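Of the protein chains in this complex, all but one are displayed in their positions.
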Amino acid sequence: MQRIGVFVCHCGTNIAATVDVKAVAEALSHEPGVVISQDYQYMCSESGQNLVKDAIKEHKLTGVVVCSCSPRMHENTFRKAAASVGLNPYLVEIANIREQCSWIHKDIATATDKAVILGKAAVAKVHLNAPLTAGESPVAKRALVIGGGIAGIQTALDIAEAGFDVDIVEKKSTIGGKMAQIDKTFPTLDCAACILTPKMVEASQNEHITIHSFSEVSEVKGFVGNFTVTIKKKARYVDEVKCTGCGACVEKCPMKKVPNEFNEGLDNRHAVYIPFAQAVPKVATIDPNYCMMLKNGKCGICSKVCTAGAIDYKQQDRFIEQKYGAIIVATGFNPINLDKYDEFAYNQCPDVVTSLELERLMNAAGPNGGTLLRPSDKTHPHTIVFVQCVGSRCDDEKGKPYCSKICCMYTAKHAMLIREKYPDTEVYVFYIDVRTPGKNFDEFYRRAVEQYNVHYIKGMVGKVTPKSDGKIDVQASDLLSNEQLHINADMVVLAAAIEPDKTARPLATMLTTQMDTNDFFTEAHPKLRPVESATAGIFLSGACQGPKDIPETVAQASAAAAKAIGLLVKNSITCNPCVAHSDELLCNGCSSCEKVCPYGAITYQDKEFRMPDRTTAIRRVASVNPAVCQGCGACTVACPSGAMDLNGFSNSQIMAEVDAICK
Amino acid sequence: MQETMIKRAKELLADGTVSRVIGWKKGEFAYDTTPAVFETAEELDRDFAFDDFTAANVSKYLVKESRKEGKILAFLKPCDTYSFNQLIKEHRVIRENVYIIGIPGGPKLDAEKIKAKGITGILGIKNENYTLKIETLYGTETMPFYEAICGKCESCKSKKHVIYDELIGEDGDILDSNRFDTVEKLENMTAQERFDFWREQLSKCIRCNACRNVCPACTCEKCVFDNPKSGIENKAASDSFEENLFHIIRAFHVAGRCTDCGECSRVCPQNIPLHLLNRKFIKDINELYGEYQAGADTVSRSPITDYTPDDCEPSVVHERGVE
Amino acid sequence: MLKISVNKLDELFAAIAEKQTLYIPVDREVGIAEYKKWEKGMEMSKALNTVRSAKDFFFPQTENLVDFRKEGKNIEVIDIREESEDFVIFGVRACDARSFTILDKVFLVEPVDSYYKNRRDHGTVVTMACTRPAETCFCGVFGIDATEPEGDAVCYNDGENIFFKAHSEKGQKFIDSISSLLEEGDTSKLDEVQAKTREILKKLPLANLSTDSFGGDKLMENFNSDKWGELSQSCIGCGTCTFVCPTCQCYDIRDFDTGHGIKRFRCWDSCMYSEFTRMAHGNNRNSQLERFRQRFMHKLVYFPSNNNGEFGCVGCGRCLSKCPISMNIVKVMKALEVK
Amino acid sequence: MNKNLKEQVLRSSGVNVLKCMRCGKCSGTCPSYDEMEYHPHQFVYMVEKGDIDTLMNSNSVYKCLTCFACVERCPRGVEPAKVVEAVRLAAVRQQGSNHLSPVQIPDMLDEDLPQQAIVTAFRKYAK
Partner (left out) sequence: MQVNDNNFQPVIVAFCCNWCSYAGADLSGTNRLNYPTNVKIIRVPCSCRVNPMFILRAFQKGADGVIICGCHPGDCHYTSGNYYTRRRITLLYSMLDFLGIERNRTRLEWVSAAEGAKFAATMQQFTEDVRKLGPNRRLEDLRCRKQ
């Protein structure tokens, strides 16, 4: 038999002014199972809580209903109070008679009636409450960072700083990411390499950090605190340990006509290569698509010149398995493909380049050694046109609907750098809007206009036409002067929209994390949990979550690290006990629940059962991992047999509330 | 056809491919075949039937049969293959334990339709050129074949077998059926008319559970209506509400899973057009979330366990048809 | 014999309905006949029988037994029984008429079921002799003469006139109450019709079904028969046979919380259901085989064992036409028959 | 602001002018730009404001070549050419007469004018 205590709070006059609290307490005292029903001035105060605690002890209560403010306010307060005197905290229910009753109604009689009904509903529910114990699950003290750009590096460094082991998985042969390709950074114009490469070195030397370069995540199992990840170490045909990065192989490799990805294909590299001088790990990689030895077995020069004996043509992909407590996604971004933009002649004219290509053209380590020359004829350009928003803010299938965020600033940077270095060059920037919300950002843009005399023209470029004399006609409308312009340019730079890396989508599936329609990872809450994914234990770092500049990326990277550390320092995690559970005797194994679970918390196993007809049968039944389940209840409705139910919000509890309200 | 099937079944039994055969067994009369499992050639020769009255969908039996030892041969009509596929998708049957022979579909006949013509004392039924010649205690009667076909065959959706190991006869095509016509007709009525229609129909329900128990989508280990813990268990409708409740919840539970095999209406002793409820869901799903045929394959995601961010709001209900 | 012209049926019904509530079989829709309260203009069904049996009148599918009301922490018990009104069921067939005898043996023995008795006392059963039995009919197997039904009063239809005969006091009262409409008539044509019907009854495909292998003394051989597995294999476990059956009498008692009181009601249950006779320790028949066997053993062995050899089946043939998979008592009897 | 006219133009063009983000790419790509008093982006903006009369009275509606470059290139899928066409239609309907009568044509013909252009012109300038 239940022994339920009801406690009605006056909340000063907040409740008592519109609800006859004494009448509520009196009415509820007649409800089945109720052994004590009291009212009090401030139930949440210490003396109020003591009242509850004493009653629990004195009447050996099996359930408590507090009629007070919203459970969002004080549910925890009363649960703790109950727990302190030995009553399971989940045997406490709150009837919200302040926010949802006294504050919105004026007539005392009807408000009191409503408060009584809300109280009865809570009593009806608490009758069916079961004591719940939050489960615990151990945390593997190791983090995995997927992506070795600045976001991944920063996250890894911060986690390592806290003393936890971190692995970075980078699909390219070196970490560094996009930032390594960039020349200068806005708004300070300091050299990107100068600030990035020390971090790369730091990462490689940190005893807590393991870098798996030229590797990919191939399988993820498990849940928060307890992920098991298989990492595929792709064959690079060079023994990472033996290779000293001396570069002798690269120098001697006869296959020299391989487009150099690091320089955005603006020049060539060898079949065996080290992407750039400061690469980490500084280890050569053989490109099997071009290496003559790997393609037809004829060459082998690199193997001969390698004094370390690091070349291994027979190397195979290797798979390693590791346990992690937390996973941080830092897969970054890429500029979109501009093939579909015929109007900008990107595919027809080598002098129409993307901004990232311009970075390489201007970079001292780039194809031209830092001198800005036209790719077509290696002459110095005198008129350069920048086109903004190429593929950003588009409502069609060619582009992206969002603002890529970084283009306004890097274009201002480019324009400024060009005007600084080559004052004889005219620079035009065609913009739709100039968006500069950031510290020192607008000042930076104004400097480009005022100090460097960059011509900012409002209007999107309509057409870019390469001409026979090598010049490029740029046609655009100046919306402010209301005239159509034709600019006879030497170079055109397109600020291509950025998109999430293509590897992110399959990764999201493996991690059972959510993505938006643009393939950016969805954060658990857009305001309050911006670096966590909705899947517990998976955190988001950098541009994989949305377009970001470097400082924002680093900030988010550190935030994600902090969140991950917060998880890793725990020996075990307490799980929310209000989770779904499956009644195996009712489960059909149909997988409906699994399909709607946003967290991948449901798995199936074949189990042997003794059936009602006394036979035994192997049945496929669902089981919920309480550490992963967040308790949304989607599965409970998807389940036709009613095998799935939710602790704390069970079918019978909700129906009891319905019954109490409707009667 | 019956002979070909028996011959093939005997071959497969003999060569050990299968150890049992599920099909239909002759009855007392011309029309009362019963789904049955055969284990020997003799049983097949003696009792196996395949005729105009083998309308029953045997795929649901395979939930249990496929879990027994040895492989079973199942003769599946096109509509039955959809049910079987759906059961595979839901992991309810073990595909490897079933050898499927696709056999031609209907139209099958419904003895109740013959009896409804006032023809009684039926001793024999012959199909002569699509005229039924019916021997009765009171003389010979005739009626057109097509006036006696099963409700479920009247709006056949497909003559295609979506799964089989071998076929007897040619495979057919997915048909342009008129199966949503009645649903549409109801949708175009006023709410009061619809209410009256369904009250009239559902008030006939005797809660015999035939619709549920025959339904290949209703394979729950224990139905919520049989489970005292579910809160909605009941054994008989004590009020019109409970008549509605049972059929709404049942239709909802099979929404996105119902292959529209029509067994529910076929078996209803009170001729309640229960399939219309399921078809209403199918029609809504097709219109709101894109064409979807449950059982057409074994992998696609059911529309009810799926979503797109641009799905319509429930207010779409207010925007269409008549209130 | 007293008779009335079939053309004057409307007048007859009006006269009966004036004194008590009258139920007659009507076609709800093509192929679905059911008993309905007579109202002016209603036409009697020509169907051989109704889909649901006439047992509903005395043993309805659900029936409120008692109410409880909670006042604070007290529970008040409210007896909701009321004296039933007088009513007439017209056109009951011989099979259904016999089913009442069978039900009486269950409900009217001590302790008497007052709910059932109340209705039984107030109901007058007017039966109608069969003229066009169907292939599914086998009432003769259980000693029922379809041309001479039981009931408080019997009607015979020779196509032109309906003749009346009383079997009981209630039946005589019924005939007296409509005597102003009746006249003495010649039964020669009726005798012809009756003879013809008897001929057909002999030719029915199931006329020779034997009950020799069944009865109270054939318990173990039938219970242990190895045929049950094969027979029950196709049974889908629905309750169609039990709910259309005129003699099935199992019920369950439930409470329903209306929000302002509890209603205790009983409703039909079916031995084919997995939850049938679920008890604290669980179910006692856990496989469909056991449940299936229970139904037929009850009709063919247990019931006769307790009731002087009377079988629990009246051969109405409803389960033959309504079973979703056409498994029925006839197939069971034939399979179990010892030759 | 002429609300009815605006409604008419929006309806007959089927264009949602609110999608425009004022980038001007339509005008930037327009081959008839210099011929037009009001340019494609202005059409969109003025229709949004409801300033249809001004557009209807401008010769711009007849200068649009309906080449659909603006439609093709608009990043927001606004379809300015359809707006121009709708305004032109509104003008033609409201005037109840044709912008061009057949009598005027012979004087305007050029020997090299392709046949198709004449037909197109009729479509454009007359009902």
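A, B, C and D label the chains in the order they appear, each numbered from 1.
Here is the rule we go by: a contact is a pair of C-beta atoms (placed from the backbone, for glycine too) under 8 Å apart; a residue touches a chain by one contact, two chains touch by 3 or more.
The model shown is predicted, which means the values in this text are computed figures rather than measured ones.
K.L.:
Identify the visible chains that the left-out chain touches across the whole complex.
P.N.:
Contacts of the unshown chain, counting the full complex: A, B, C.
K.L.:
If I consider the whole complex, including the chain that's not displayed, which of A:I117, A:C299, A:L338 or A:C408 touches that chain?
P.N.:
That would be A:I117, which touches the missing chain.
K.L.:
What does the interface between chain C and the hidden chain look like in terms of residue numbers?
P.N.:
Per the touch rule, chain C residues meeting the hidden chain are 256, 258-260, 263.
K.L.:
Which residues does chain B use to touch the chain missing from this display?
P.N.:
183, 186-187, 191-199, 224, 230-232, 238-242, 244-245, 248-249, 251-252, 255, 277, 280-281, 284-285, 288-289, 303-309, 311-318, 321, 323
K.L.:
Counting contacts across the full complex, list the positions on chain A that touch the omitted chain.
P.N.:
Considering the whole complex, chain A reaches the absent chain at 70-72, 96, 98-101, 103-107, 110-111, 113-114, 117-118, 121, 514, 522, 525-526, 534, 578, 596, 598, 630-634, 636-638, 646, 648-649, 651, 654-655, 657-659, 661-663.
Here is the rule we use: only the chains that are shown with their structure count from here on.
K.L.:
Based on mean C-alpha positions, which chain is nearest the centroid of every protein C-alpha shown?
P.N.:
Of the chains present, the most centrally placed is B.
K.L.:
Between chain C and chain D, tell me the centre distance in angstrom, where each centre is the average of that chain's C-alpha atoms.
P.N.:
82
K.L.:
Give, as an integer number of Å, the spacing between the C-alpha centres of chain C and chain A.
P.N.:
69
K.L.:
Multi-chain contacts only, two chains or more: what residues does chain C have there?
P.N.:
Within chain C, residues 274 contact more than one other chain.
K.L.:
Enumerate the residues of chain B that touch no fewer than two other chains.
P.N.:
Residues 222.
K.L.:
Which residues of chain A touch chain D once you look at their complex with the stated criterion?
P.N.:
Where chain A meets chain D, its residues are 343, 389, 393-396, 399, 430, 432, 458-463, 475-477, 479, 482, 484.
K.L.:
Under the stated contact criterion, what part of chain D meets chain A in this complex?
P.N.:
Within the complex, chain D contacts chain A at residues 19, 21-30, 33-34, 39, 41-42, 69, 73-77.
K.L.:
Show which residues of chain B lie in contact with chain C when the two form their complex.
P.N.:
Residues of chain B touching chain C: 25, 27-29, 32-37, 56, 60-61, 111-113, 115-116, 118, 120-123, 136-138, 204, 206-210, 212-214, 222, 226, 228, 234-238, 263, 266-267, 269-271.
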